[in-house]
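As you look at this complex, bear in mind that one protein chain is not there, while each of the others sits in place.
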Amino acid sequence: MKKKTTTLLLSIMLVLSLLLAACGSSENGGSASPGGSGSEAGANDSEAVELTMAFINLGTMSDVAAVQEEINKITKSKINATVKLMPIDIAAWNQQVNLLLAGNEPLDLLVTSSFFNYSSQVAKGQLLPLDELLEKYAPEIKNTMPSEIYNGTKIGGSIYGVSSIRDVGADYGMVMRKDLIDKHSIDLSGVKTFEDLGTVFQTIKDKEPGIAPLVQSTQTGTVAYQMYTPQIDPLGDSLGVILLDSNDLKVVNLLETDIFKNKVTLARKWYEAGYIMQDVATTQEQGSSLVKAGKALGYFNNMKPGFEAQESKTTGYEMTSVHLSEPVIQSNGASGFMMSVPRNSENPERAMQLLNLLYTDAEVMNLLANGIEGKHYVKNEDGTIKLPDGVKETTYQFNQWEVGNNFLTYVWEGTDKDIWKQTKKFNESAKVSPALGFSFDATPVKTEVAAATNVVNQYKVGLESGSLDPALIEEYNEKLKAAGLDKIIAEKQKQLDEWAAANGK
Amino acid sequence: MKTNHMNQYAVHAILILLTAACVFPFLLLITSSLTQEQAIVRDGYSLLPKAWSIEAYEYLWNKSTSLVKAYGITVTITIVGTTVGLLISALLAYPLSRGDMPLRGTLSFIVFFTLLFNGGLVPTYLVFTEVFDMKNTLLALIIPGLLTNGFFILLIRSFFSTSIPVPIIESAYIDGATEFKIFYQIVIPLSLPILATIGLMLTIGYWNDWFNGLIYVTEPELYSIQNLLNRMLSNIQFLQQTNIGGNNSTAAAGLPMNSVRMAMAVAGILPILCVYPFFQKYFVKGLTIGAVKG
Partner (left out) sequence: METPQIAQAVRAGERKESGRLNFILRKLKRYRALFLMIIPGMIYLIINNYLPMFGVVIAFKDINYAKGILGSDWIGFKNFEYLFETKDAWIITRNTILYNGAFIVINTVLAIAVAILLNEVKKKLASRFYQSAILLPYLISMVVVGYLGLSLLNVESGFINKQLLPLLGMDPIAWYTEAKYWPYILAIVNIWKNVGYLCIIYLASIIGIDHEYYEAATIDGANKWHQIRSITVPLIMPTITIMTLLAIGRIFYSDFGLFYQVPLNSGPLQPTTDVIDTYVYRGLMTLGDIGMSSAAGLYQSLVGFVLVLAANYAVSRKNRDQALF
């Protein structure tokens, strides 16, 4: 019996390995041929191709096919290619992209981001270097954005992604219900620092029982986080940061900085004073829903021009704000959202031509961002756009910040007409992190990062929202060190130094 | 049936308590789907909300085209998957249940082994998409769940070998019946309880499956009802727990609220709750037939 089993298992292995060899060779064949044929096809545009473009989806996209058809009319005549739009839900994004890139499915343009493993995708050879392609097929893109943003996506000296043109910087502060501020005649002009907000909170707490003066916009966008972030560059995962004021490239442990300790202590003080909603660390409601439900005055957030208008729409109350930091652009300013060409692409040249359209062709970009005129929006006289009459909810909602040149698109009613001009000015005025363009590749220390991430998950939200005693910072720090934080910081410093040397910083 | 029974009052009392415990959260789910959004955040979840509203269902109704389509997909994969899965499982389980089957132990082991080892997500994905080209097809929603890793096969096998008297099979064989005829005319009718059980499990499995849709399907046309629900629920959760720049709230604005989530959950379970009593009728019948054996 034993012997039989062994023979059997061996024969199964044999069958399997034969099958494997078959798949293996077909894979090799598959990846070898497109390279050859691709370059030929790219050289002349005579042959029509279909390009697949994957991007992050959050809203309703039921009309994506109709929009795609309209876009194709233009791309067909301009670059002799059609586009297949592939929206992927944000919650499935990591997994789907991992699988798409592991296989050989057609995929020509892909949204990439330092929030979604950009550097390890490059390290694993999943993305193509774009410098030559950009030079040859999309030379105009370079002129649409500042050069530090254009070059800010480089890894090892090559560009692997093209940043979308958006608000690359952010300033930090608080948005709150204007009606409550007016009702209690609170003077916001005196509020210059986060610390100054204490008196505002006290007033609301005393006069508006049932309304929490402060909540969090999201669970991880904690109270303390919003206060210390304008002073640091998290270099990706906050495991080892640089201090923006020191203006050098020394990676330090965030937990051991005074900034962190002060802000966490302040959050704790507010929490104990009852300014912060008591279940803030575990609520499943976003700050905007809590405001909408009449349970909160407001929340801290990273802001940009037009932010108050945006939040007013979301919460259903008119919102006002205090800006408590200067605008900053951190290391991920460029790599926050980009378009890349994956290794899967059979037509990188044509993909690049399409990308060029997204930065230069207002018609294509407007279709992609806002949908079809008359169906998904109508134009006002002043040039802004709105939903067509009788349409309550759009059937095409694209999150345009992730892709292309947003400055080419129409502005929605309710937002300032010159919002793009303001955004441009905002970006230009921002303080730029000396590490702008640096992307940390966590692969060499992945064991440590995996362990440290679990520790962060355990303490971060509780401590930074004021729900836990700041005395725990020490314990938090010890556990992070046990998980290998020092090794992560050392690796980060090493990569940062190499990057600085390569980029002449 | 002259067997003595336990005190019926005690039995019923315990079972009613259990039933209440099982059903209560569902009642809460249904009432909260009918509660005004602001009332949930303000007053909390309650069986008797202060402000009723069918807003959530209106919201769903406005999306009904995709909802109806998703129901269609779910029903199709559930029916096809359950039927084919049950057939293949029974066919595979029967020979393994036969004490005289050559290589029985080895074959059982091959089935069992799949319960413990799997190649992991990426290799499985590669096999189905690269070798069999199933991405974005209905097949991708059906095939991966067919045998659910051999678990059901072992259950059926065990039922066959303990509940089907060997002499019946032997005498049928001696009378000249082919193996297929024995299987189809003797074994199947005697095994309705287990087949009904497995059938129900397969149905639930297919009905609730969202994972295969998440992995193999990117076309909204092919979303099953669970995919639709899951993607809405998990998008909310993802946004809540991740910080991807200042654009969260813009994105969140388009996402449904508490009561809608609850209404979606109701939409997801309602059909199976409606179908289940009918299923159970056969299920119980199957059990009874199984019990009367000679």
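Here are a few things to note about the model shown:
The letters A and B name the chains in turn, as written, and every chain counts its residues from 1.
Here is the rule we use: a contact is a pair of C-beta atoms (placed from the backbone, for glycine too) under 8 Å apart; a residue touches a chain by one contact, two chains touch by 3 or more.
Computed from a prediction, not measured in an experiment: that's the story for all the values here.
Screening B:143, B:202 or B:215 against the full complex identifies B:143 as the residue touching the chain left out. The chain not shown here is touched by just one of B:81, B:193 or B:220, and that residue is B:193. Although one chain is not shown, part of subunit B still touches it, namely residues 1-6, 8, 11-12, 14-15, 18-19, 21-23, 25-26, 28-29, 32, 40-47, 88-89, 91-92, 94-96, 98, 101-103, 105-112, 114-124, 126-127, 131-132, 143-144, 146-147, 149-151, 153-155, 158-159, 161-163, 178-180, 183, 193-194, 197, 200-201, 204, 207-208, 210, 226, 229-230, 233-234, 241, 261-262, 265, 268-269, 272-273, 276-277, 280, 284, 287-288, 290-291, 293. By the touch definition given at the top, subunit A reaches the unshown chain through residues 7-8, 11-12, 15-16, 19-20, 24, 27-28, 31, 94, 98, 101-102, 116-117, 120-121, 123-126, 237, 277-279, 281-284, 343, 442-443, 446-451, 453-455, 457-462, 467-468, 479, 482-484.
Here, only the chains that are shown with their structure count from here on.
Subunit B has its Cα centroid 36 Å from the Cα centroid of subunit A. Contact residues of subunit B toward subunit A in the complex are 37-38, 41-42, 62-63, 65-66, 103, 105-106, 109-110, 121-122, 125-127, 129-131, 135, 214-215, 218, 220, 231, 234-255, 257-258. Subunit A meets subunit B in the complex at residues 1, 4-5, 8, 12, 23, 26-27, 58-62, 64, 86-92, 95-96, 98-99, 102-105, 113, 115, 167, 170, 217-221, 225, 284-290, 292-295, 301-304, 307, 310-311, 313-314, 336-337, 392-393, 397, 399, 401.
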